[in-house]
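A selection of the complex's chains, in situ.
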């Protein structure tokens, strides 16, 4: 090559005799600030506090507590509701229905998506049904629900399924379609087919999308439940959180309305941070599939 | 392809065993809305039981495509591929592939699970047996210390070694390896070649092996199929059973290596110029 | 002054407003008083939406049932001081059942379901509670809430007319109750709100904030005068009123059916409130409102128009 030969002479070669490695020192300590900052719940609590302060300030500025009660007033109503046991009981009722509808919706989404991923008609069916039914508001289903399931839980679950299934199916399906070709081939190469292929390859590979679909589905289930409980509102003793909110709204107990909503929010936060966050940590993040 | 290349090889030499894998006039194409790319053009060859059969050819000539076609992932557009006399229709654990890509390991399984899982699925081993066998092969590829690691924490070469261990552990009817050692350093590569050949000595299996290294072809294989540049056509089939791990540097080895080299070099000049075979702007 | 935003809801109970709008009566009376009034008409659904709109200052005059008026009066007592402006007329609410076994409310069983707009808190529910209290005693006032269900009027009406669902009773309002009676031969009136409240009583009312009334005296007066004229108009010319209704709301309801409802002797188009105090008293008794009105004048503005009320 063209390099002048003297350069080599200028830079002597060298060789190092390596001793076994022993002197690997322990972790450097990180500063207290950094350690606190690394605690997700602390950062998030901070955000919550800021939001609460903003809320209170806004409410005081608007000074119209029939429309927007402040944080403190709502907190008062919330704790009253807790103390009387009403909020807990209502939330429990709602959660019971919610979980049933949510699980049913996920199951249906999984079946539809599995069909879609394995056959062309299944694929068309999913695309068409989703495009058709996803935009339909829950109230549109009311007459049908009345006819088929009567009033009460059956109808609520029907409406919940409707609100969960399309969003979850869309996310799941997108996830399935985006699985890397090599990974698919590896799975097929093991001899996996049909459901086992979906469960062992597609589902874990598409988990990030599936989880986002599950989160969206969960949120929409809540929304719909609250809205639907107004309508299907079970009999007075057996109404859930939506019922609680509706009733108090009708009576212009706005602080209680907000207390009900706070209950929804808190349950949302708990589910996000305990369930979904944990799921993500022990799966997609641990596996390096998501940052 | 000329007539004498497509002739029934085993018919000519009746004392040979029936081929395990029989590829006849296989044309492979990739079609999209915009264009059709022909990957191989009427390729024929036979792989006999216990062959260590090498596919050798320039980048983009269709080696991986051929391997995927044998594995059942890419359909032949013309011609046929038969395994044990039965046409290949779909993938299956009788033909385990080591892919060229680094993302062939399910990221949600540890190194150990990556090797053990297909054993449970396809070989019906119990979890325990599968893990024991997995550990055995992971040891052979030098990854004992990483059995609990997830694939995303491995280097490129380590990932490929996991895939190799997975394939070896499966002991398939025919092992399909696509440049399995390309990401490995000289030493590790050598060790892998040794392992592969030692396993073959222990219990001969059939191997279809893609490589771009002429030396590796001669060392690993007993038979080498030389493919032309894109689209791949059979250029030659050569014998390599005389060379082994310790032949490198011997005059015969060097001569064989040079001969293959020349066969590849002596292609009509500028082989890259007219590579893309844009057959049609079809509106599929 | 000079601007008036009115929110009405769906239904024939807002006929007075429809006539005032069609005949431009507000503008007319405004001119007489020397103000050009720009009137904006909004349709909203649901008492809560109306409340929210009024309290947020998005509308000036709200139309809703007597129940919502009492609630918002109670909650804004000493603050925005929302009070009634006028009644839109006396309408009976019928509890209609299509269950042949149900003759009175005492006949409802656990198998029956009574649809109301909002269990416990809607006017219909309050009336039902009042009737229950009379029948079974004060403690039992919410006995029927247990089989009540919140169902929007149209869905409940459809269910009563066509049968085949669990809903066997609907405490509705016009025109749904009339449609039910006309649409299903089995449907019959089980309870009439007039019986419970002691005679013809205001069902739907208009209300506003004290601030609006104080700051817009001319507009306010013009509006009330327009209502009075509209009431007179309807009573005089029910057929024309029916045509106006069809025109303004774009409703496709059968004209003869509509005229029949308007001419129903139980329905009276009057702007002075009537027979609302029994309900107010009862709501206070059961704790639905915290302030006890001394009389109906507490929750209506003290105007000449409504001075004749009861």
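Labels A, B and C are assigned to the chains in the order they are written; within every chain, residues are numbered from 1.
The rule is simple: contacts are C-beta pairs under 8 Å (C-beta built on N, C-alpha and C of every residue); 3 or more make two chains touch, one makes a residue touch a chain.
What you see is a predicted model, and the numbers here were worked out from it, not measured in a lab.
Chemist: So how many copies of each protein chain are actually in this file?
Modeler: A x2, B x2, C x1
Criterion: only the chains that are shown with their structure count from here on.
Chemist: What whole-number Å value describes the gap between the mean CA coordinates of chain A and chain C?
Modeler: Roughly 43 Å separates the two chain centres.
Chemist: If you look at chain B, which of its residues touch at least two other chains?
Modeler: Answer for chain B, listing residues that touch two or more other chains: there are none.
Chemist: Touching residues of chain A toward chain C in the complex: what are they?
Modeler: 64, 66-67, 142-143, 146-147, 150-151, 230-237, 239, 246-247, 249-253
Chemist: Which chain C residues qualify as touching chain A in the complex?
Modeler: For chain C paired with chain A, touching residues are 47-48, 51-52, 55-56, 68, 71-72, 75-76, 79-80, 113, 118-122, 142, 145-152, 155, 158-159, 164-167, 288.
Chemist: Using the touch definition up top, name the residues of chain B that touch chain A in the complex.
Modeler: 68, 71-73, 90-93, 95-97, 99, 101, 103-108, 117-118, 121-122, 150-153
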